[in-house]
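Once you've had a glance at the structure underneath, I'll fire off some questions.
A protein chain is absent from this complex, but the other protein chains hold their places.
Chain nomenclature is as follows: A and B, assigned in order of appearance, with residue numbering initiated at 1 for each chain independently.
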Amino acid sequence: MIAELGHFALILAFVLALVQGSLPLAGAHRHAVGRDDGGWIAFAGPAALGQFVFIALAFVALTALFVGADFSVMVVAANANSQLPLIYKISAVWGHHEGSMVLWVLILALFGLCVAVFGSNLPATFRARALGVQGLISAGFLFFMLLTSNPFARLVPAPADGRDLNPLLQDPGLAFHPPFLYVGYVGFSMAFSFAIAALMEGRVDAAWARWVRPWTLAAWCALTLGIAMGSWWAYYELGWGGFWFWDPVENASLIPWLVGTALLHSAIVVEKRNALKSWTVLLAILAFSFSLIGTFLVRSGVLTSVHAFATDPARGVFILVLLVAVIGGSLVLYALRAPALTGGGLFAPVSREGTLLLNNLLMTAAAATVLLGTLYPLLLDAVGGPKVSVGPPFFNATFLPLMAPMVAVMAVGPFLSWKRGDLAGAFSRLYAVLGLAALVALAVWYFYRGGPVLALVALAAAAWLLFATLAEFADRLGLFCAPWRDSLERARRLPRAAYGMTLAHAGLALVIAGATGASLWREEHIQSSLPGDAVTVGGYEVILEGVRQVEGPNYLADQAQFTVRREGREVTLLEPEKRIYAVSAMPTTEAAIRTTGWGDLYVVLGDASEDDSGAWTTRMFFTPLVVWMWIGSLLMVAGGLLSLSDRRLRVGAPRRRKAKRTSDLEKETA
Amino acid sequence: MKWKFLLPAAIFAAVAVAFAVGLTLDSQRLPSALIDQPVPQFELPPIAAIDDGDPYGGGFSSRNLGGGVALVNVFASWCVPCRVEHPQLMSLARDHGVSIFGINQKDKPEDARAWLERHGDPYRAIGADNDGRVSIDWGVYGVPETFVVDAEGRIRYRHVGPIMERDLTGTLLSMTAELGP
Partner (left out) sequence: MRAWAVIFLSVLVLASGTQRAGAVEPSEVLSDPALEERAREISQGLRCLVCQNQTIDDSNAGLAKDLRILVRERLMAGDSDQEVMAFITDRYGDFVLLKPPLKTGTLLLWFGPGAILLLGAGALARFYANRRRQGSAGDGGAAKPLSETEKKRLQSLLKNGGEKGNNP
């Protein structure tokens, strides 16, 4: 019953999406040619609300089916079983293709609703067009779901119990990383819709940039968090402290992130100086386009990846058609309308705008590089070439060199003024920072002599960025120059967006430092251990006490006890496990980690030795600075959220007054 | 001047075409690196004897190949898809008279023998590859895999995964016929 209701709700949502996707657009067009009274445009809001309500109902229905473990529904039987803990029954709702599509359209509808409700400062036709585009996209995805991926399909006869959710997914970090990613991907659809609406209207201005920013910022924050969560999960779950593998699906999330970051920065230039309009519109289109391409890559089977859902070429064809319609259509519209978006303030290459433009160049080049590496095997295969594989060595060799100049410029940019910046002046304030960065480089060289040179360069760069960001902040407040009361006053009046920028840039510096330490300075020891054996790693002494069996809610595990000492004193007890899950018989390893500011002590239990010696394979790692990556990511998200809460963004630009036509003016002044 | 605005659409069009082609390809299957090369030199013992019994299968080495068209099939009792393809192998051997040689990969002798007894033995000779080395020499990365070797002892084709009905009629039979007796 619930399943059928859910299915019906999706169908109703589809109809409403069609309404939302047609009437407002037609109404806006008629309005533009002076033939409409706004009646059709008025459908946008209610349709958006209705669509959201019905999709939400469908989502609730699906969740109820999972929580109630109704195995007569195919997706429930395929992804959950009665022994699954409640929290994972819930996260199983989106842990597979069909359910994740419901989440996707739910978030799409939610964003549309938010624009309908909170976008009252937008001109009516513009809002109608944006909602119309949202509606069309939603209709496309709902149609795809109803036709090829119905989450409410029944399984007859219903099995007594379901299959297990992949044990790797039975983890809080991973269970909740998809929703954040989807808010990110789908959130960019708002910028996309705004861009299309602007192209349709034939006008992009500072007001548009101000409208686009909050939505893009929200999506960016979510995407950053989602990617960081995925990385963090990989680090603690997969058993050797790695956190990024340049896997095609990871890349598919990185590319929209890079384009989205470029978009955020480019929109600033449009808002402040009314320049770079057509480029920013293109970025807005591309950010969502890459989200869609990512969806295609994961679900079509075109690329192989550990992340990929079960593949089905029929679905692939459908998504490809959707892709061509949405992306192809929007890029053709861009080609037709963008040439009219000219003009804007002039600025020198060395200026705030100049550095933002440089940031854009490097971010876009980086995104293109990652795209090239990810798609190359497919492209070569498609033209009949040999099969090659593109792995981390390629990406490390090409992506990292692009990030270096970007980090260098990021530090200088905020010091430059708009229109024409004073480079010498900026550098005079940066000498101290340069000195500090050199000091860090020296310290690294001294303590890690014999270590990779790359680590030295990367950490010096991170230090350069961090201290420059702090210096700029101090400069703004007049710290150490003006009396502290003045500084306090300036701090109070500083717009939140400025705090946001400082936090975000500082966060990135920490991420770079953490990633460098964790990958280049990692220390490891593999050995066969008997109880009582001690290993020295990372300044700790790790002693195996013993291994025993423990039982979890749906698994059986071998658990080891390790005593950890430092300088003779006991510091902690670490208990890594090797689990076997009851239903799927899949093994997983759970590492035990001790986190400190200087690094993580990471202990993993391997297999028992095949002879009867009672020895176990044990692996210990020390990953320096890794926690800085997670802290840095959180700082970046915090900075984004802070910027989002800036009143200026919410108040927004005033209503655009309709420019009076010259004939009206003549009547007025005659 | 205006043409540069078409660039994004044009690039996307190319990518979309690549995706469309990609949907028809099979990204999972690797072509063999040994196509048109002579078979690797190897020598495999028969499946080991159990207790006081006799070894089984006769052993299999590169000397067995090169006299005529033959199939070399990598299999194991623990491999589920091997069970699925077995009827096709039996049909090839019995009904079409194709010579099939077997490489039994990393199998326990009792298990392998029991499996062959239960499902039938289509092989002219079997070699036991206990450490997987010979499989590596053939570039095998999964089980089952089947190679077509011509009369000069060159590898001409590799089929990855179980041989289904349509592979039988589609590729393998025509290939073996083409390459001669």
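The criterion applied here is as follows: contacts are C-beta pairs under 8 Å (C-beta built on N, C-alpha and C of every residue); 3 or more make two chains touch, one makes a residue touch a chain.
What you are looking at is a predicted structure, and each value in this text was computed from that prediction instead of being measured.
The omitted chain makes contact with just one of the residues A:G135, A:G239, A:P256 or A:P576: A:G239. Contact with the chain not shown here comes from a single listed residue; of A:G50, A:P576, A:P624 or A:G640, that residue is A:P624. The residue touching the chain not shown here, chosen from B:R83, B:K106, B:R124 or B:R154, is B:K106. The chain not shown here touches chain B at positions 30-34, 106, 131-133, 136-139, 141-142. Hidden from this view is one chain, which touches chain A at 238-242, 245, 247-248, 304-306, 308, 343-347, 349, 357-358, 361, 364-365, 368-369, 372-373, 376, 380, 385-394, 397-398, 402, 447-452, 519-524, 526-528, 536-539, 567, 598-599, 606-607, 617, 619, 621-622, 624, 653-654, 662, 665-666, 668-669.
In this text, only the chains that are shown with their structure count from here on.
Residues 278, 282, 285-286, 289, 293, 296, 300-304, 313, 316-317, 320, 323-324, 327-328, 331-332, 334-335, 338-339, 375, 377-379, 381-382, 387 of chain A touch chain B in their complex. Per the touch definition, chain B reaches chain A in the complex via residues 1-2, 5-6, 8-9, 12-13, 15-23, 25, 27-28, 30-31.
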